[in-house]
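Got a structure for you, written out below as structure tokens; questions coming shortly.
All protein chains of the complex are present and in place, except for one that has been dropped.
Chain IDs A and B follow the sequence of writing; residue 1 opens each chain.
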Amino acid sequence: MFAVVMLAGIYGLVSASFFVAMDAVDVAFTEASVGAGISTLLMLTTVAMTGRTEHVARHKPLLALLVVAITGGLLIYGTFDMPYFGSADAPAHNHVAPRYLYDSIKEIGVPNMVTSVLASYRGFDTFGEVTVIFTAGIGVLALLSVVRRPEDEAEMEAINDSMHEKHLILRVVIKTLIPFILLYAFYVQFHGDYGPGGGFQAGVIFAAGIILYALLFGLSAARRVIRQPFVQLLSAIGVLVYGSVGVVSMLNGGTFLDYSVLSADPIAGQHLGILLIELGVGLTVASVMIIIFFSFSARSEYQQTKAGKSL
Amino acid sequence: MIIAATLAILVVMVLAIIRGIVGPSLYDRILAVNMFGTKTVLLISLLGFVMGRPEFLDIAMVYALINFISVIGVLRLSDAFKAKHNGPVVEPVERDS
Partner (left out) sequence: METLLSLASSFCLLLGSFLCLSGGVGILRFPDFYTRMHAVGVTDTLATAMILIGLMLQNPEMLVIVKLVLILLMTLFISPTTSHALGQAALLNNLTPLIAEDKNHAEKSTAAGDNPSKS
């Protein structure tokens, strides 16, 4: 199953490559970080917990294969009717897209139009996305949290210390790299207005850096750095910041999430609004990814110590 | 010349995928995926230059990081898996100083 996960990682990389070929930079960025990075890591953690081989199916799933093939064929047939890639009279290019393209610089003044659409024109959608991510984090916490006893923790620490010699080179190299990764996450977060980036990608890269630390130094060392209550609080604060920007806009006389009323000059208000909500998105995404990984990993370690005791 | 380099890298990516499918052991496949990832970094940088959009270099950097983290993740987690099923993989080496 490890091989399957690695091939899924290759699939993520290939799809990001053709997003790049189609000149969609932000989407390629998000696909690279989320689809090829965090998804692979989380699936690997799950496979490490559950088992490397799947049960052999008791019957050959021929009917399922037939249904999938027919559905795929119908979908491909349906695409023959679609307009050509980039044609000017396609419906996707006719309703709101021209308005976004022409008016975005005047109304919002942010060079990266994807950010302006995501954060300002469709800000309510993004609010829903952030809430969904937060809910996923709560769900994982509710299902997978493990009460850790001090003696289990001491045992895991002993194992991690004894593996120090074995992983010496990796540990030294990674200690040099992790500050750079976290700094790069901040760069992506705040540069999202001018180049590809934004809150989602930045949160994922930050979480990836912390996950790297946890993978090599052990979960207990990582928990000492990032305390669980703190990171749970952070994820809630992210959503709260997003919502309060909307409420403050209402208090200032506009509608919910209308950034123009946030300051004297509407364009400065838009910039401030986009900055704050991207911050909220980044906080929530980073902390939820960290929560999910820590929960999976703690459960896997718990199983390990239980298996070790029963041997 | 950049286009020639792009074509060369595409060829190498196909070769890496072949090894990833064929490779008899797990580590062959991990090696193939790692190579695919580093070649993707190069491919994106070259495509950025071909299409005149230097913003692609940000994506290339993210790929390099993600590739590294995924390979380290696979190696550490397959260690942990073996430890779960067979006991610890290796005893710590004793130094004599």
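Everything that follows uses one rule, which is that contacts are C-beta pairs under 8 Å (C-beta built on N, C-alpha and C of every residue); 3 or more make two chains touch, one makes a residue touch a chain.
On a predicted model such as this, the values are computed, not experimentally measured, just so you know.
Student: Mind listing the chain B residues that contact the chain we can't see here?
Tutor: 1-2, 4-5, 8-9, 11-12, 15-16, 18-19, 24-28, 30-32, 34-35, 38-39, 41-42, 45-46, 49, 54, 57-58, 60-61, 64-65, 67-68, 71-72, 75, 78-79, 82, 89-90
Student: Touching the hidden chain in the full complex, which residues of chain A are there? Just list them.
Tutor: 166, 169-170, 173, 176-177, 180
In this section, only the chains that are shown with their structure count from here on.
Student: Give every residue of chain B touching chain A within the complex, in rising order.
Tutor: Those residues of chain B that touch chain A are 17, 20, 26, 29-30, 33, 36-37, 40, 43-44, 47-48, 51, 53, 55-56, 58-59, 61-63, 65-66, 69-70, 72-74, 76-78, 80-81, 83-85, 87-88, 90, 92-93, 95.
Student: Under the stated contact criterion, what part of chain A meets chain B in this complex?
Tutor: 2-3, 5-7, 9-10, 13, 16-17, 20-21, 23, 25, 28-29, 32-33, 36-37, 40-41, 44-45, 47-48, 52, 159, 162-163, 165-166, 170, 174, 181, 184, 188, 195-197, 201, 205, 208, 211-212, 215-216, 300, 303-304, 307-308, 311
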